[in-house]
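Of the protein chains in this complex, all but one are displayed in their positions.
Each chain carries a letter (A and B) given by its place in the written order, and its residues are counted from 1.
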Amino acid sequence: MKNGLMLFLGLLAAMLIPWSAIVLGANHELGRQPAYYDDNDSQAYPLRPSGIAAEGEQVYRGLNCAACHTQQVRRDGYGSDVARGWGDRQSVARDYIFRANPELGALRIGPDLANLAGRKPTAPDIDDLYTLLYEGQGAMPPYRFLFQYRKIIGQRSDDALQLVGRYEPRPGYEVVPTRAAQRLAGYLLSLNSTYTYPEARAAAPAAGEGRK
Amino acid sequence: MSVSPSDPRYDRAAASDDALLNAHEAALAPQGDDHAHYPLRPLVLLFVTSGFILFAATYLNRYAGQYDPTVFNEDTLPNHAAVSAPAADPVTLGKRLFNSSGACFTCHQPTGQGIPGVYPPLAGSEWAQGSPDRVIRILLAGLTGPVTVEGKTFNAAQMPSFGPSGFNWSDEKISQVLTYVRQEWGNKAPPITPAQVAAIRATIGDHPAWTSAELLQIK
Partner (left out) sequence: MTLASTPTAETPAAPAEVTVVETAGRVPLLLLAGSAIAWLLVSGILALASSIQLVHPDFLSGWSFLSYGRLTALAETAFIYGWVGNAGLTVALWMLGRLSGEPLRAPNWLLAGASFWNFSLLLALIGIAIGYGTAVPFFELPTVTIPILFLSYAAMAIPGVLAWVGRRRDLMFASQWYAVAALFLFPWILAVGYFMLDKIPVQGAVQAVVGGWYAQALWTVWMAPLALAGAYYVVPRVTGKLLPAYDSAVLGFWVLVVVGGFTGGRHLIGGPLPAWVASVAIVTTFLLLVHYVVVLLNLRVAWGGGGTALKFIGLGLFCYVLGGFADAVTSVRGVAVSTQFTFFDVAQTQLALYGGVTLMLLGALYFALARILGRPWCSAGLIRAHWALTVLGLAAVVICLAVAGLRQGADLNNAQVSFAAIADDTRPWLVGAVAGAAALLLGNILWALNLAGTAAAMVREELFAS
């Protein structure tokens, strides 16, 4: 190649063409996707996250929980996501439209969280989440810095965790979640993608089709 | 200080910068009049690249769901009928309309019993379960004067119009609320479609409130 200008223009084109095709193309198709209004329920899905859930999303992001957890359920038949109870259906783009920063994740050292609050038969409740965050479990490290270990002044706090065994605080002490922990728990409890959109219904694999 | 050629501490350059540039420039220049010597490699690479492009085109034809944003399963094709919003249940919508502010339930009561002597009941009513042409007319223009329902006569109030002269409900809304009433509280009558309402609306024009005598003339 001799011509510097042609090289420069070629490089520019080489960048613009794939970016326009993939990124702008995807944005054109999905960038303004509205919520789906269900006439029967008089409700638009997905539900907008509450304020505390939106704040919790930033806590999740700042801790980079996505380093170990994904938030994308693959369709039934492609992996064991549905069989493990992580969701009834494949996650679709509409599940994430009200998330400021969808944390799809890229590694599964821990389970998928896309439908944590919608799991059947029982979804974890806030005490389960606090206990898990405080104690850790298996490959999940403890996140004790999200909690405060403090002396009970007057009465025991309503927020105090009910811990047993080796994690039980000394007599006269309690473990209370910090604001960050409350936000994170609020976010995790808002992760619900049980509603089945029309396009999600169609994502079931056709019987007998081969797959590449 | 000098180092031997095998010393790992220094990599001797066997060629200078100029030699590098000269030789590679020469390699790109036309190679002279060599008819017998056909370089195979560029041709092979060209075919391989074309092969990959062909593979790409074939694969995308089959597995890209025609680039449709509703296709999440690469094995399927776009099916807009399946992904379109399902029709809302008219009974649910009708119930919502019945119980909406200022509408039917205020007089006929949410239980459909009405108020004895004042508002006729809808539960078990032969009018409500009867001819669609009659009930549609009642809603489109209202009902005035005495009316006998389940053996009792009601003359205390006038049924308002839900048509153009009154609340001006659409064909869909009238058909939905009628469908709801006709299957609720033990009523068993077939639903009513918006098309039926539209047909009656066209026929009656701006007819004033009906009397029960007029309605009984209609089948």
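The working rule: a contact is a pair of C-beta atoms (placed from the backbone, for glycine too) under 8 Å apart; a residue touches a chain by one contact, two chains touch by 3 or more.
No experiment lies behind these values; they were computed from the predicted model shown.
Visitor: Just to verify: which one of A:A44, A:I126 or A:M140 makes contact with the chain not shown?
Guide: Of the listed residues, the one touching the omitted chain is A:M140.
Visitor: With the full complex in mind, choose from A:A44, A:L63, A:A123 or A:L163 the residue touching the hidden chain.
Guide: Answer from the full complex: A:L63 touches the omitted chain.
Visitor: What residue numbers in chain B mark contact with the hidden partner chain?
Guide: 1-3, 6-25, 27-28, 39, 41-42, 45, 48-49, 52-53, 55-56, 59-60, 63-65, 67-74
Visitor: Footprint of the hidden chain on chain A, which residues?
Guide: Against the missing chain, chain A presents residues 1-4, 7-8, 10-12, 14-15, 17-19, 21-23, 26-27, 29-33, 59-68, 70, 72, 74-75, 78-80, 83-84, 90-111, 136-146, 211-212.
The rule is simple: only the chains that are shown with their structure count from here on.
Visitor: In whole angstrom, how far does the Cα centroid of chain A sit from the Cα centroid of chain B?
Guide: The mean C-alpha positions of chain A and chain B differ by 27 Å.
Visitor: Give every residue of chain B touching chain A within the complex, in rising order.
Guide: By the definition above, chain B touches chain A via 59, 63, 67, 69-76, 79, 82-86, 88-89, 92-93, 96.
Visitor: Of all residues in chain A, which touch chain B in the complex?
Guide: Residues of chain A touching chain B: 25, 29-30, 33, 36, 39-40, 42, 75, 90, 92-93, 198-206, 209-212.
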